[in-house]
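Left out: one protein chain. Kept in place: all the others.
After this line comes chain A, so read on.
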Amino acid sequence: MIPVAFEYFAPATVDEALGLLREHSDAKVLAGGQSLMPALRLRLAAPEVIVDIQKIDDLRGVRDDGDALVIGAMTPHSTVESDPLVAEHARLIALATATVGDPQIRHRGTFGGSLAHADPAADLPVVAVALDASFVIAGPDGRRTVPASEFFQGVFSTALGEDELLVEVRVPKYTGWGAHYEKFNRVAQGWSIVSVAAAVRLDGDSIAEARVGLGNMGSTPVRATAVEAALVGQPATADAVREAAARAADGTSPVSDINGDADYRRHLATVLTRRAVLAAAGTA
């Protein structure tokens, strides 16, 4: 189908984009469009105004900023996937990004677009939560920074106001950490039924620190804090990791849907957490 008619703007600067968002109450921001375009075509979305931000060059690219990595919101997945800074300091992001959609979608889709879309089954929100990323948001009163734990608020719902724009994401450096992204789905291009993002720092043979994020185990991605705490000080062995991973579903409230009921998801979370943590430790 063809989208419902809309007015189109392609601003060249963040300020210009913010002005347009302030001026038009029913505006939708178009980043890479790989989620928005199908929604427009199926007429699940019919905004009166589209603000296309692809001409804002400042929003693209990855840069080193001391103890953090800064990823521009409009950086395409295919760039993030192969970026040397991401590979060195936040390999978990590269691993998860490589599983987004398919190659054509990764050429066009963007890091910030996927995060702002906030699909509970998406890959990048899980990683952002696991790695404690923070979101830099531009709005009418300047810029503010929101931690990942507060950015995702519900299904397709974030801390972004209607007159605000996600401009970049800051990720603390996890240099030398092992990482693994475990995504469970049934078919090619499938959304995850459950996914687990794990990063592990080893001290000798034992786990010094761990970050574990769970995707599609609720309306927003969550940290498996009980697992993280249980892993610290443990050897990176199958038995120790299995015991810690058994707590993966603690405190979660996954949905029951056509892909699996809530109990199945809770079981899956423990299995995938064990696999992800062991694999991550193997690369540390």
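By our rule, a contact is a pair of C-beta atoms (placed from the backbone, for glycine too) under 8 Å apart; a residue touches a chain by one contact, two chains touch by 3 or more; residues count from 1.
Assume contacts and distances are computed from a predicted model.
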Name per UniProt, for the chain absent here [options: "D-inositol 3-phosphate glycosyltransferase", "4Fe-4S dicluster domain-containing protein", "(2Fe-2S)-binding protein" or "Sulfate transport system permease protein"]: "(2Fe-2S)-binding protein"
Full-complex contact with the absent chain, from A:Asp26, A:Asp102 or A:Asp263: A:Asp102
Selected residue (touches chain absent from view) among A:Ala27, A:Ile50, A:Ala94 or A:Ala197: A:Ile50
Hidden partner interface residues of chain A, rising order: 1-8, 10, 30, 33-34, 37-38, 40-42, 50, 52, 54, 78, 101-105, 107-108, 188-189
